[in-house]
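Following this message is one structure expressed as structure tokens.
Every protein chain of the complex appears in place save one, which is left out.
Coming up: subunit A.
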Amino acid sequence: MILHQLIDYETLRLIWWVLLGVLLIGFAATDGFDLGVGALLPFVGKTDIERRVVINTVGPVWEGNQVWLILGGGAIFAAWPPLYAVSFSGFYLAMFAILAALILRPVGFKYRSKRDSAAWRGGWDWALFVGGFVPSLIFGVAVGNVLQGVPFRLDDDLRIFYDGTFFGLLNPYALLCGLLSVAMLVTHGAAWIVLKTEGRVAERARAYGQLASFASFLLFVLGGVCLYFFVNGYAITSAVDGAGPSNPLLKDAVMLPGAWFANYGAHPWLLIAPALGLGGAFLTFVCFGARKEGLTVLASKLSIFGIISTVGVSMFPFILPSSADPRASLTVFDASSSHMTLFIMLVVTLIFLPIVLAYTAWVYKVLWGKVRPESITRKGGHAY
């Protein structure tokens, strides 16, 4: 097969770096609804029927949304195997906590309304809360740690050794990022609830949404300021061969204060990423107040796009720096799959991602409209 030579290795790596961002943003923008709705459930729904309304805003779509997470895992495995291997084994207990919380979520959606008992339903409501809040927090904490560098080493066989502990992950900067992640996804969930419901539920969601979008704005600013003053970046000190073999140990790199801001100095137009993050959060806040339901969701998506892009752009070309041995850091140019695998996966993605987006849009269209208490309690209905 010579076909993969059509696109050179370096370009493919850059494309897959962008696609990695697309997947993370896709996950946050779709499954983010479900995470935010879960985290808000006990607060915006006070009676059983209100809570069922809230659950049914995402009832028919959470399964599809969640595939973004599965696809994210699969695509990282396929396109960035070292990233998959180092991050999930390094963050082992944190991943376990995420998985435990995420197991509760589908089960909570499906099983909650199958029994007419207040204790049963109340229990699942808290399970859904955990399933929304805990992953939102830990995803942010993980990103906060990635920005600071993760204590791993590689030996000559590229076997991975991790020096950190679970509690080491919970440092102040990482927790700040965790809170930002929670605020961002709660904003997103609130925007969705406002769009899909009416009356008291919608009003409560609006109030929480305003609070959360305001917090997103502040935490994002604070995160940037702390990144500048307290967090060291990383820089490659050897020549970069964009088409070189995927072996991190073939380069040299150092920890360097301020390095995470170097890309903006070299290419000021990249500042558009943090600008969208801030502008999006601000616009979301305004739209909540102005009762522009559809626009609120779009503004929230814009903010998610800006915030996640900012992380990627600041770190480029690093994707997972190592604080224990900066030389072992994973970068776009030494942590990818082979040329052929990246090419095959790109072809598959170009064929299937548009199809997925098309039918997802169609399903959302079929399910368009507000969720009302009557449609849930109707006999022969199929609501959760």
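Basically, a contact is a pair of C-beta atoms (placed from the backbone, for glycine too) under 8 Å apart; a residue touches a chain by one contact, two chains touch by 3 or more; residues count from 1.
Heads up, the rule we're going with is that contacts and distances are computed from a predicted model.
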item	value
Per UniProt, the name of the complex member that is left out, chosen from "Protein FixC", "Tripartite tricarboxylate transporter permease", "ATP-binding cassette domain-containing protein" or "Cytochrome bd-I ubiquinol oxidase subunit CydA"	"Cytochrome bd-I ubiquinol oxidase subunit CydA"
Candidate in contact with the missing chain, chosen from A:A75, A:V201 or A:A235	A:A75
Touch criterion as defined above, residue of A:Y84, A:Y173, A:F214 or A:F282 at the omitted chain	A:Y84
Touching residues on subunit A - with respect to the absent chain	1, 45-51, 59-64, 66-67, 69-71, 73-79, 81-82, 84-89, 92-93, 95-96, 99-100, 102-107, 109-111, 114-118, 121-122, 125, 156-162, 245-247, 250, 337-338, 340-341, 344-345, 348-349, 352-353, 356, 359-360, 363, 366-367, 373-374, 376-380, 382-383
